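Left out: one protein chain. Kept in place: all the others.
And now, subunit A:
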Amino acid sequence: MKKKLLALINEYNGNHGMLTACQMAMQQLYPQLKLRWSRIYGSRWAFLEGNSDDYVPLNPTRIRINNEYGLCIDNADVITASELEDISQSLKECLAYEACRR
């Protein structure tokens, strides 16, 4: 699954910024996940975009992707722990490179 996610991110990254590419790939691969992408400022995670809406998180998970970006998954219980780990690692790899480029 990690390979598939990375391939999709690379594909979308051809026409979009890396963060948008990550979001599009995640939405395609895991449409059931409730996501909020955030820009991290200290303890403030400022909303960028997402599809979580007013969903009440029963199993909220925060992934600090790098020093700048974070992802909140409100229903991480609908995927396996290893899928969650794959997502976390893939996003960290992709966006670590993005952070270096800035």
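A few remarks follow.
We adopt the following convention: a contact is a pair of C-beta atoms (placed from the backbone, for glycine too) under 8 Å apart; a residue touches a chain by one contact, two chains touch by 3 or more; residues count from 1.
The rule is simple: contacts and distances are computed from a predicted model.
Among the names given as "Tetratricopeptide repeat protein", "Cytochrome c oxidase subunit 1", "ABC transporter ATP-binding protein" or "[FeFe]-hydrogenase maturation HydG, radical SAM", UniProt records the absent chain under the name "[FeFe]-hydrogenase maturation HydG, radical SAM". In the full complex, subunit A touches the omitted chain through residues 36-39, 41-48, 50, 52-54, 56-60, 62, 70, 72.
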